[in-house]
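Missing here is one protein chain; the remaining ones are kept as they sit in the complex.
Showing chain A:
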Amino acid sequence: MSSLEQPVLDYTPRARNVAGFVALLRSELLLALRRSADIANPLLFFVTVLALLPLGVGPEPDLLARLAPGMIWVVALLATLLSQESLFRGDFEDGSLEQLALAPQPLYFAVLAKVSVHWLVTGLPLALLSPLLGMMLNLPSGGYLSLFLSLLLGTASLSLIGAVGAALTVGLRRAGLLLALIVMPLYVPVLIFGTGAVQAAVDGYAYGPQLAILAALLAGGTALAPLAAAGAIRISLDN
């Protein structure tokens, strides 16, 4: 019947913290790539809204150039928020979130793996697309590098912060608005320093300090957000 005959009493749990993290990362990435519509949605939203902007406010290059840093950042933030609700939902519904919570390795790493993949399929493409949209909105040439770098750092923080909100609301049926209410205030510092960096670069000032603060937010978020999200997942599972 079974290929194994040894008694189970001398069972020792497999220690697989690193291997477990890598396996999780791989399957998350696989899942994300198979749901290509979920990757395309935030990107399409990003491009469409910014393409419509000149139609709304008029095609004057000076006006667009003034709006560009703020608009690109706000729309990138909303695009991230859009994709955040489904972060834990599928796993919650099929029971694999509960399996993760029961696993011997800390839930922290599982959350970190999921957030990393979320950033890889939303934040990273948004940052890569941003120079193109900067060009559409007539962003002054000094702003491109800072726009790219600030989005690269900032969207990772947004993914981490959003994971906490997603974990808190995963047990609720219609969580969209509540998630936005929880997460939006926490997004504000990232938005302020992100647009600040781009604006400083456009105006010809040094934007290193703003990037440094974004990096600090990311470092703090990496340490704390998965912990908070793991706690929130345990609460969500307990009912």
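General remarks:
Methods note: a residue touches a chain if its C-beta (ideal position, glycine included) is under 8 Å from a C-beta of that chain, and two chains touch if they have at least 3 such contacts; residues count from 1.
Note that in this section contacts and distances are computed from a predicted model.
The UniProt record for the undisplayed chain lists the protein name "Cytochrome c biogenesis heme-transporting ATPase CcmA", from the options "Cytochrome c biogenesis heme-transporting ATPase CcmA", "ATP-binding cassette domain-containing protein", "CopA family copper-resistance protein" or "Branched-chain amino acid ABC transporter permease".
On the side of chain A, the interface with the absent chain consists of residues 1-14, 16, 19-20, 23-24, 27, 30-31, 34-35, 90-91, 93-96, 98-99, 101-104, 237-239, using the contact rule stated above.
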